[in-house]
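Omission of a single protein chain aside, the complex is shown with its protein chains in their original locations.
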Amino acid sequence: MTEHFPALLVILPLLAAVLIPFSPAAVKRSAWHISFASAAASLALAARLAWEAFALGKVSYWFGGWAPPWGIEYSIDPLGALLLLLTAFVTCAALSYSRAAAPAELAAERLPYFYSCMLLFTSGLTGIIITGDIFNLYVFIEIASLAGYALIAAGRRREALVASYNYLILGTIAATFILLGIGYLYMAAGTLNMADLRERLPQVYHTKTVLTGFAFLVVGLSIKTALFPLHIWLPDAYTHAPSPVSALLAATGTKVGIYAMIRVIFTVFKPEFNPSTVPMTVILAGLACAGIIYGALVALAQTNIKRLLAYSSVSQIGYIILGAAISNQTAMTGSLLHIINHALMKASLFMCAGIILMSTGAEKTGDLKGLGRRMPLTMAAFTAAACSLAGLPLTAGFISKWHLALGAVEAGLWLVVPVILAGSLLTAVYFWKIIEPAYFSPAGERRPVRPEAPAGMLAPAVLLAALGVALGLAAHFPALGAGRAAALLLGNP
Amino acid sequence: MTEIITFKPLFAVLASLAAGIMVSLSGGRPALREAWTFAGAAVKFAVIASMLPAVMTGAQLLTPGLTLFPGMELRFRVDALGLIFAGMASFLWILTSVYSVGYVRKLGEEKQTRFFACFALTLSAAAGLAFAANLFTAFIFYELITLATWPLVAHKETKEALSGGRIYLVYLLGTSVTFMLAAILISYNAAGTLDFRPGGIFGAMGPGHKVLLGAAFALFIAGTAKAAIMPFHSWLPAAMVAPTPVSALLHAVAVVKAGVFLILKVVLHVFGTDLLSELGFGPPLAWIAAFTILAASVMALRQDNLKLRLAYSTVSQLSYVVLGAALLSHSSIKGAIFHMAAHAFAKITLFFSAGAIYALERKTKVSELAGIGRRMPLTMTAFSICALSMIGTPPLAGFISKWYIGLGAVEAGQPVFLAVIGASALLNAAYFLPIIYQAFWGGGETAAVESPEKGPLAMLLVIPLLLTAGITLGLFFFPGLLLELAELAAKG
Amino acid sequence: MIELIAGKYNYWIYICLMMIGFYAIIAKGNLIKKIIGINIFQSAVFLFYISISKVRGGTAPILWENAVLYDNPLPHVLILTAIVVSVSTTALALALVIRIRKEFGAMEEDRIAKLRSDGP
Partner (left out) sequence: MSGRGCGGNLIIKTVSGFLIPFIQLFALYLAAHGDLGPGGGFQGGTIFAASLILYAIVFGLDEGREKVYEKAAGVMAAAGVLVFGGIGLLCMAAGGSFLQYSALLPGDVKTAYHLGIYGVEIGVGLAVAGALLLLFMKTAGSRDD
């Protein structure tokens, strides 16, 4: 049975997602239970697969028994395993958070559809992570995106609809670019299997066809990952989405987009592909640096907590892309570590924002006065996650940013180092804007409806934040894993 | 050199941490809370003192390391320099605790639990920095000191306190994150290790990499804003919004000394004096320090607020240590290390006095102090002794440190710095002597009121400052132990 | 030059179509018209795929006796999938527009922007 795990990982949530909305009312009432069971099963499958992928180096599954490159191949290497585990874990956390949060933000009759979309979303992400076929990648990107649009539209204010619509338009343009890019690559190499493309493309690296395909793919994926300046859909979407959705999207959505980008740049193409007319590294690194600073500065100016967190995402995504652009072993390790760190921490932060919104109705940074005393656990989780994101020593964020900065030094990119450090500092400053009034101001007039949120919401937020600290202390394990994944990706022994 | 594996340094760090946790747990009961503080302070000092004999023999005490990931290790190592810093801080913590109890009760400060808990946490961090075996550990505890002291600076939660706290954070965190972390990155990339090693870690690289090493050194110095070298000194006056015990222990001892301690560490154990003099990095730093010494003294002259005057005096005095380190000669470094301790005892007395004057007489300005020496003779006598030590007159501890630093300047072939020391002594006299004169002989006839220095609470304030003043005096006559440790430390 | 224009006419057609769609997406304020633009935009890429699958002189890719040289069937299959995706996207977009119209009472971008800034 173990050998079927890759297929099951995608099919289980997909089937559950389709069945929930069309089942009788009695079943619909337990939509959450079905979703959570599916997510938990996915986590178990992912854990097992990850273990196998790290032990063997690669797990492969042939769809319909057809051998690649003719059939669709699912393959999981350590990098995929890392992302798989992360996605499954955050989905579980977001779902358990949703149990109390979703009914507070959504009408009861829409809940089954909501859970169904969440499952569809993870199914799509899982597919993106484990597929070895580039067209299949496109299909899964669209499945995840469609579910994402629907999830964002579920926000309680009408602005959510506009945010979702704008995201849909941009996302569809991105997807069409990706499709076009795939078409060009197929024209040039005559295959869709990623591993096969890797072998066949080098003979035609010099052609314009390949270059065009590559450009379309990278631009399309940049929109999906919200790389500055293609991030404009992100702040509205994250701000107006229901808080479990913001948490899930911020933690997994953009991360998997980055994963797809890394796959295209490093798995489909070889490092030798270095278009002389277009200095790839410089462009990507430059945009990433600009994004780090821009996102942080704009976050600094925000008064809405969720919007601040959204711009913070733009900044942190810059870090991840930066590591990929520098693309030496150390920086790539840092990039992967930052994917993990940012996913866990941003999920926790959005969950905390949701808890605060639910308990006090506070949306603005100024409304948090004295909250540290009244909601100690929530604010403790928030603070810990913020520290980790800012890269405080002994948190996961320090490890990732250390690797990124060291990678930049190793690559001789001296100008990048101050950007990394200044970005960190700005991160600390904009989180400070929230934390200081919470702990060091007399209580404001907003009284929480209840002192702390229900345990179901609080537990995942605290757990995720605690994980950030734990990963910072026991950094050996993630650093080793990310290092291994990076080494395989870059072809270093 | 013998190395002894032991958990003692870890215990020294944990003692105050545990005290801090117990303090925050026993929030409602002041007596119990303070008992924990004293217990923590006593245990901590005892543990640190127990390491003295081994260190005196030249051995190094080493804890097992906790490797976070390859190249990043949390580990403690005790040498003479660290022992001086930790011993000084933990000893003064005991006295400050006594003083704080009197101070916060007298003034009825709020949120005393947070106050004492953060105090304990800061001391933990200071010990952690003192015993750090590598740059990574040092960096962590250096940052922890900032974060743990921030609630103390912003303690009053007034607008002024919060903005002072913000300046404090921006300067200390800002410089350490941008500059020091960059310096650590460069060092790690260049040397492949972050361990503190006597003689430096760049051994093989030598002067060939002058630009790289110069950048690293400059970044280290700029990153250590706690040493308050100009232009990174503004946080120290801003932090004076804190309650006086905080200013006393933290901004005369733990925090600022953490800065100069780290600079000494960088000079001695990251670069090594040989490499630095080979590269010629000493004189620029010495000149910056000399400028800070003089400029800060001039600024101190212009302050009417007593605590601010003391703050600028601290800025000036800290640069003596930096100057001693920058001269790179054996004597000057010895003098710098000695000055670290001598200044700590003297400056804490001055702050204690300022706090006692505020708590008992509600006076904060220099211009209000006329005649106060007659009402508070004990306090002002102690104040005078320590002010004289600052100036560097014998028979006080300040004289010894300045003597060695001056000797070092001659040794290093840069006697010009003797003039700096002399000029600074004059400036010090210019801003301290008028206070003393006014206190004892100034002002008109004051009505014979009862001295405020009576009563148990007032005694809690006065006894610690008399003790520290006594030590400042005693260090001149019995400098043996401290000098021996400084000698050991300067040897590397 | 002639070679460039006539020989690669399928590219020119798809590029023109794509730009028409792109123009509609950017320039049209009506949300429905934007969706039409998106559809044209996607259709252009579909046409591109189909055009590259043509083999000169090939027959339809069906298994029969004369099928020696036949067109590449794979792009057709891929585009079938892409069409499904496109239809789903369109459906979702339309559903969103219906709800936006219900909530805001408008389908023009600038009016919605104005309503948003006025607050709910």
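For clarity, chains are labelled A, B and C in written order, and residue numbers in each chain start from 1.
Operating definition for what follows: a contact is a pair of C-beta atoms (placed from the backbone, for glycine too) under 8 Å apart; a residue touches a chain by one contact, two chains touch by 3 or more.
Predicted, not measured: the structure shown is a model, and the values here were computed from it.
Looking at the complete complex, one finds that the omitted chain is in touch with A, C.
Checked against the full complex, the candidates A:Gly64, A:Gly412 or A:Gly491 give a single residue touching the omitted chain, namely A:Gly64. Checked against the full complex, the candidates C:Ile26, C:Val55 or C:Leu94 give a single residue touching the omitted chain, namely C:Leu94. One chain is missing from the display, and on subunit A it is touched by residues 3-4, 7, 11, 14-15, 18-19, 21-23, 61-65. Those residues of subunit C that touch the chain absent from the view are 60, 62-63, 80, 84, 87, 91, 94-95, 98, 101-102.
Here is the rule we go by: only the chains that are shown with their structure count from here on.
Within the contact network of the assembly, the step distance from subunit A to subunit C comes to 1. Chain centres defined as mean CA positions place A nearest to the mean of all protein CA atoms. Spacing of subunit A relative to subunit C, judged by their CA centroids, is 28 angstrom. One simple way to say how far apart two chains are is to compare their mean CA positions; for subunit B and subunit C this gives 70 Å.
Subunit A and subunit B have Cα centroids lying 45 Å from one another. Residues of subunit C that touch subunit A in their complex: 22, 25, 31, 34, 38, 41-42, 45, 48-49, 52, 74-75, 78, 81-82, 85, 88-89, 92-93, 96-97, 99-100, 103-104, 112, 116, 120. On the subunit A side of its complex with subunit C, the touching residues are 135, 138-139, 142, 146, 149-150, 153, 157-159, 161-162, 164-165, 168-169, 172-173, 175-176, 179-180, 183, 186-187, 192.
The touching residues of subunit B, counted against subunit A in their complex, run 67-70, 72, 136, 139-140, 143, 151, 154, 157, 162, 165-166, 169-170, 173-174, 177-178, 181-182, 185-186, 188-189.
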